[in-house]
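Shown here: the complex without one of its protein chains, the others still in place.
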Amino acid sequence: MNFDIIRTGRAILHVTDLDRSRHFYEALGFIETESDDENIFYRGLEEHNHHSLWLKKKEKPAVEAISYKVTSENDLDELADFYTNKGYDVKWMKKGTQPAVGRTLRVQDVSGLPTEYYAEMKTVERLLQRYDLYKGAKVQRIDHFNCMVADVEKAYDFYTKELGFACSEYTAGEEDRIWAAWLHRKPSVHDVAYMNGKGPRLHHVGFWLKDPMSLIDCCDVLASMGYAPNIERGPGRHGLSNAFFLYLRDPDGHRVELYNGDYLTSDPDFKPIKWDLDDPMRQTFWGHEAPDSWFDEASVVLDVHTGEEIGQNEPTLKKRKPTFVI
Amino acid sequence: MNFDIIRTGRAILHVTDLDRSRHFYEALGFIETESDDENIFYRGLEEHNHHSLWLKKKEKPAVEAISYKVTSENDLDELADFYTNKGYDVKWMKKGTQPAVGRTLRVQDVSGLPTEYYAEMKTVERLLQRYDLYKGAKVQRIDHFNCMVADVEKAYDFYTKELGFACSEYTAGEEDRIWAAWLHRKPSVHDVAYMNGKGPRLHHVGFWLKDPMSLIDCCDVLASMGYAPNIERGPGRHGLSNAFFLYLRDPDGHRVELYNGDYLTSDPDFKPIKWDLDDPMRQTFWGHEAPDSWFDEASVVLDVHTGEEIGQNEPTLKKRKPTFVI
Amino acid sequence: MNFDIIRTGRAILHVTDLDRSRHFYEALGFIETESDDENIFYRGLEEHNHHSLWLKKKEKPAVEAISYKVTSENDLDELADFYTNKGYDVKWMKKGTQPAVGRTLRVQDVSGLPTEYYAEMKTVERLLQRYDLYKGAKVQRIDHFNCMVADVEKAYDFYTKELGFACSEYTAGEEDRIWAAWLHRKPSVHDVAYMNGKGPRLHHVGFWLKDPMSLIDCCDVLASMGYAPNIERGPGRHGLSNAFFLYLRDPDGHRVELYNGDYLTSDPDFKPIKWDLDDPMRQTFWGHEAPDSWFDEASVVLDVHTGEEIGQNEPTLKKRKPTFVI
Partner (left out) sequence: MNFDIIRTGRAILHVTDLDRSRHFYEALGFIETESDDENIFYRGLEEHNHHSLWLKKKEKPAVEAISYKVTSENDLDELADFYTNKGYDVKWMKKGTQPAVGRTLRVQDVSGLPTEYYAEMKTVERLLQRYDLYKGAKVQRIDHFNCMVADVEKAYDFYTKELGFACSEYTAGEEDRIWAAWLHRKPSVHDVAYMNGKGPRLHHVGFWLKDPMSLIDCCDVLASMGYAPNIERGPGRHGLSNAFFLYLRDPDGHRVELYNGDYLTSDPDFKPIKWDLDDPMRQTFWGHEAPDSWFDEASVVLDVHTGEEIGQNEPTLKKRKPTFVI
């Protein structure tokens, strides 16, 4: 590889009512960097870049792109060459066409997910020590994407062999094939996870919290504001990844994971942890099973060229209620 | 009244395998004051009395008694007179017939629950500042009993009018009748709660924790020891009482609540909080509905005279799945 | 006794700049019930009464009164008789002369502290479950007064023998005499504590927090707002009382304690815990010694009749830097 992907960068989500979305995301403690009638740009408290979540007002909820940050502009050129040589039809968005970000490279990735890369984003004040602004879950930073795809092994192979991602944990299903996988560039559990299901769809965007009490506080704040129905799953502990988690649905149904409890995955001698479907530990470490909605529902994704919704394929492996999936 | 009931004192539970019970209760952080082949006596970390939980090895799981501590020996005599005058058949257990406790007065109370009063219990070392002994949930002290009874209003009337309990919160059901009630002597939310159901049965014994993280820690410890299936409900927040709760089932099926988050109920101008069955706030404040087991299952209670199991009556009010009940 | 004192009720403090005070107390998470150009009335999140802290704008900082709530109006009459018979000159303030409170009885108590009793205070909405309003330390309720007095044993005797207070813990100094004492009416560690020092002065008003993290959060919030210099001592753990504590100085120098970690003191067989001056455990349980300011400085108190500052007497016992005093 001649390119260096650093980490999960931002999610671009279409929502239908900005005020309704703002009321929800503010309750979680996101910082609004900038907004207008069509857009809101959010960042977490420790983020020094302009945004990690971009909400665009549109007719229908959808995922416009999931984005990774790369080290330099040259990495973007190398990625463009790489994808073009592989036969992918890439799309450049010049600097200036999107607020606060340099030029970006978009491509429908191996799973059909609208994927974007960028090297440059406007730097803004980091609010890590502005504790007087901490609210709700006190969201610190974006952490990962979790995607439902029809062929997890295809995604796994492409991201580990071609894009330089490492696997921290995975679930083996029938005939020992990979049912779900957690892949990372930064040395945490994941920047992206794939799980077997009707796809491509975005299951959730994960944000990192500073401690477990911020998650409990968030439940209380959401409930007091009437958002109890938006709490879909948790709080609980995942066996897989050890995350202390909470899953929320935003007013358009986009799923957000708030979590705390990662570990360091920097070492080459750290071997991926395998979880078997029949291992009782694969399931939620403690607490309750995921509701069906958590298994069945996910956000539709768009074509990076046409902006149209991408059709979904049935999964390659047998679909089982994945209470063990994060 | 010529007697003074101080607080919830102890529970006497029959269990079928002491070692199995010990393995479970030690994981929660209970302190074993004393034990032999037939008994284990547990106390919480801040308790200066010999025990608040007495496990007796027997053929079948059951509740032998729920006990209240009174101020003096004279209060016991007054209570005996009171009950006798009301036509109840009281039973005295002389000092020396039970370990570590003075004489006790037992009676099958207005709901048929085996109820015990005592003034004297051996004082032992309080371990509040022995943080090196803190484990699991770091249980601090016994807090309350929760009982399923066929006629909540009858229990409510007797305990508030005859025994001097005050009501902190209650749920109003059909025709505005009391469906469930939380009653206290010490100025916390409750020493005893009653809820409409097949009874008399003991729904759970509640123990108080020092902070919310002790509850989360407990989930992790239990799960790592294979006790995840014993976590029946929670963690979650009750709207009613504001408790941050966790419900566990011990190896014999006895239910234990661990909780944190009470408030002070000392004032006469604090009016009982009424929750309507149709108030959305009545339900779990956030998080998930109670599983059916939480609603249907409870511990059988024994006759204070014969030691035989007490038969149960169907509830007076319509039985609804009380997700709003604590 | 023919009267029943329930608990610590409210503090009435004179401050010199209401806006400056408001900026500080709001940061702690107090709820402002009502205010005008001369007054601010604060309550904690679980309090159902109008206020527990009344700030009055005056030329000089001082303590106008420390107040206890009693059960009924009759208790006030009984207390008036009691004090009058003892030769105290009581002062009645009729209902209507102070906002939100019924008639009050004031008296310069045995230590010379301006002490007030009331039975009635306006009931307002309790905000316990309005987590969306939680800020800073999320102050829950008033808990206790800590007073520096010249003769601790005199205060101890009067409050335990005449007013029905119980002692939870005390420090024995020279010749085993009581150097400091923690006394309670509600079954917590204290409603009032006395410590040997130049007095009468009010050392601090203590407020109860829901958990330890609220105290850590408060430090961060205060620091981010520029209030780090107002953090006088802590966070730390007291051996005596087991409180997890933080001492703050408000803009006029009044001292506020925020704490968590009490225990239940309801039982007559709970014997006062004695701490010796030479017991290493008497000191701060962990963490650092109290700064000199904590030892030397306290708020002056006023004459309930004249409103003039009360002169101070040197302490009866030898004055030692009481790092072990709460």
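Letters A, B and C name the chains as they come in the text, with residue numbers starting at 1 for each one.
We adopt the following convention: a contact is a pair of C-beta atoms (placed from the backbone, for glycine too) under 8 Å apart; a residue touches a chain by one contact, two chains touch by 3 or more.
The shown structure was predicted, so the numbers you read here are calculated from the model rather than taken from an experiment.
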Neighbouring displayed chains - absent chain, whole complex: A, B, C
Full-complex contact with the absent chain, from C:A100, C:I216 or C:L277: C:I216
Residue among C:A100, C:I231 or C:L277 touching the omitted chain: C:I231
Selected residue (touches chain absent from view) among C:Y118, C:F244 or C:F270: C:F244
Residue of A:D211, A:D276 or A:E289 in touch with the missing chain, whole complex considered: A:D211
Chain B, residues in touch with the chain not shown (by the definition above): 27, 129-134, 211, 213, 217, 220-221, 223-225
Touch residues of chain A, complete complex, unshown partner: 6-7, 46, 48-49, 69, 71-72, 120-121, 123, 128-129, 140-141, 186-187, 210-213, 239, 242, 260-261, 263-264, 266-271, 281, 285
Missing-partner contacts on chain C, residue numbers: 212-213, 216, 219-220, 222-223, 228, 231, 234-235, 237, 244, 284-288, 291
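Everything that follows uses one rule, which is that only the chains that are shown with their structure count from here on.
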Overall pattern in which the protein chains touch one another (line/ring/star/complete/other): complete
Same or different residue numbers at the chain B/chain C copy interface, by half rule: same
Chain with minimal offset from the mean of all protein Cα atoms: B
Cα superposition angle of chain A on its copy chain B, in degrees to the nearest 5: 180
Whole-Å gap between the CA centroids of chain A and chain C: 50
Cα-centroid distance, chain A relative to chain B, in whole angstrom: 44
Length of the line joining the C-alpha centres of chain B and chain C, rounded to whole Å: 33
For chain C, residues that touch 2 or more chains besides their own: 129, 211, 213
